[in-house]
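A protein chain is absent from this complex, but the other protein chains hold their places.
Let's look at chain A:
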Amino acid sequence: MKLTNRTKVLEQGEMTLAERLYFPAIVGGMATTLKHFFQKPVTIKYPEQQRYLGPIYRGHHILKRDENGAERCTACGLCAVACPAEAISMVAGERKAGEENMYREEKYAQVYEINMLRCIFCGLCEEACPKQAIYLRHDKIVPAFLERDEVIYGKDKLVEKMDQRYLRDGWK
């Protein structure tokens, strides 16, 4: 019984003479390979040559500072709550008098640690942050580590350096 009209009966007859002689097909195939022989290779020699990964690539974490150089993070802990891998931990501290140019609000993160073995680079911390403090950089990846004690990244590796600020398209 025919269920639809979309079936098509394919009937293959004998091959034609040109097909059975192989030669036209062989010549055509060799022309194709010769064309590719003179084409530019598509290879990217990775460690020396690096490809632009796109504006939304999720790479190395960064704790942003504001335009005056004060840290934006207030240690609210929403990133740690949002993190599905439970990679983030922090210790909150109170800002002292005279530290206003270092921390933007009265509360700040004394310790902010990300376990890079746990992190899955999902970007949920970035979405959860109400202060636009944490971002995943699109231009830098977390390097491979060889020792266990290199795994946990503290504030020394995470906080943005003022002389090489991280900017994305559309940011000031």
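Following the convention adopted for this analysis, contacts are C-beta pairs under 8 Å (C-beta built on N, C-alpha and C of every residue); 3 or more make two chains touch, one makes a residue touch a chain; residues count from 1.
Quick note on the criterion: contacts and distances are computed from a predicted model.
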| item | value |
| --- | --- |
| Name under which UniProt lists the unshown chain, selected from "Glutamine amidotransferase type-2 domain-containing protein", "ABC-2 type transporter transmembrane domain-containing protein", "V-type ATP synthase subunit B" or "NADH-quinone oxidoreductase subunit H" | "NADH-quinone oxidoreductase subunit H" |
| Residue touching the undisplayed chain, where the options are A:L3, A:L34 or A:I56 | A:L34 |
| Interface with the undisplayed chain - residues on chain A | 11-14, 16-17, 21, 26, 29-30, 32-34, 36-37, 39-43, 45 |
